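A single protein chain has been omitted; all remaining protein chains appear in their positions.
Up next is chain A:
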Amino acid sequence: MKEQPQKSKGKPKKPRVPMREQTPGKRAANFDEVALGYGEKEALAEAFRCLQCKKKPCMAGCPVEIDIPAFTKKIEEGDFKGAAAKLKERNNLPAICGRVCPQETQCEKLCTLGKKGEPVAIGRLERFAADFEAESGEEEAPERATSTGKNVAVIGSGPAGLTCAGDLARMGHDVTIFEALNAPGGVLTYGIPEFRLPKAVVEREVDYIRRLGARIELDQVIGCSRGMQELLDDGFDAAFIAIGAGLPMFMNIPGENLNGVFSANEYLTRSNLMKAYLFPEYDTPIKHGSKVAVVGGGNVALDSARTALRLGADEVSIVYRRSREEMPARAEEVAHALEEGVTIKFLTLPVRLLGKDGWVAGMECLEMELGEPDESGRRRPVPIKGSEFELDADLVVMAIGTRANPLLAATLPGLQRDKRGYIDADPVTGQTSIREVFAGGDIVTGSATVIEAMGAGKRSAAAIHRLLTGEQAPI
């Protein structure tokens, strides 16, 4: 019989169990996943650290409200599949969330253990349970409610769309997801690189959504291939718009259209979706720089920088106008990037890109200092006069954020949007100015996190269910 661990107070205070990783020297030269995940023993030991708090403060930090102590308890008991089942009660994509959520600002931030030491590694445990179930080859067949006879269109197959579609299908609705690109997953597929989120994991999770009963139609640019109104006229009883914020921003500084200057969306789409890092085995080319500068401070900037490194760059710098403290990127990824040899130039603002024969050759920058907090609460960077300097660069990636793509909304004139083009939607239900049209994820909030998009998809699924059946959502 398995040894029963002592309960809460008796637990020894141990640091969190480290996760095995590829060594920095090795991984900077390949696109394989950096973090190797927990094995069974490591997962057991880490789950044992959980105090099983009655009030479950960690749950409040999770946008989809996973019953965290309940699933860590299952792991502690050695019931790994039971843990996965517990996760899937709330989360259709646990293998993804366990990998890409910024846990330090969500569930783990509120963990009781974190007050005096290190919080429970909730993300790593989530990842472990999901991977264990998938690798066992005996994933539970998902249960579906009896058909409601209602049709729902989900526009976009990113995290918000997949989550909403999965929940609606489980509740018995007939769901069709429309995806513009040639593969499903949204940012999970074209944005987040293989070394952070293997595409096989994304395919596995997308396949799970299919097994829940949702259909996916690829190559469908709603707004071009079909109008939004057409879908409603074609017999869809409701729609959920989850098209993300995929329009890249540029700085509008001189030299930005030089050859060798890319939006992060382009650079990452070439590499991740089109597998240009495998050119010429794959047909899509990508430029290999030797001195690469990436402008921005979010996860997208880090992903771009680390991709450039893996494509063989000698020097990769991230140019960020604020300081380390304001950097929105995930702490673990910043640490990984630094270990791999990426340098970060803080408090630096590009003002002009310098060219030679049509190609980018460098970047003129200004040094900054931090002033008063701005509307985002972060201290506003202010240029220091006369601090201009030049940075050599033969490849530049702009990762300063994205905006709303106007293609779809233009085909639905009654759909209210704000000044920046984001869709106006109820913060709880996601309902828009059109009764049967809901929206969620980045197209409502602007660029945010995968799990927040999933939370929005989940809430809208419940609201759509209520609209179509008059009943409370069962999940």
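Criterion: a residue touches a chain if its C-beta (ideal position, glycine included) is under 8 Å from a C-beta of that chain, and two chains touch if they have at least 3 such contacts; residues count from 1.
Quick note on the criterion: contacts and distances are computed from a predicted model.
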What is the missing chain called in its UniProt entry, if the choices are "Na(+)/H(+) antiporter subunit C", "Energy-coupling factor transporter transmembrane protein EcfT", "Ferredoxin-NADP reductase" or "3-methyl-2-oxobutanoate dehydrogenase (2-methylpropanoyl-transferring)"? "Ferredoxin-NADP reductase"
Out of A:A70, A:L407, A:A448 or A:A473, the sole contact with the unshown chain comes from A:L407
Just one of A:P285, A:P373, A:P427 or A:P474 touches the chain that is missing; which is it? A:P285
For the chain that's not shown, point to the residue among A:E266, A:E364 or A:E436 touching it. A:E266
So one chain is hidden, and I want to know which residue out of A:A60, A:A200 or A:L218 touches that hidden chain in the complete assembly. A:L218
Residue by residue, what part of chain A touches the chain that was omitted? 180-182, 218-221, 224-226, 246-248, 250, 252, 256-257, 259-260, 262-263, 265-266, 269-270, 274-275, 279-285, 287, 358, 405, 407
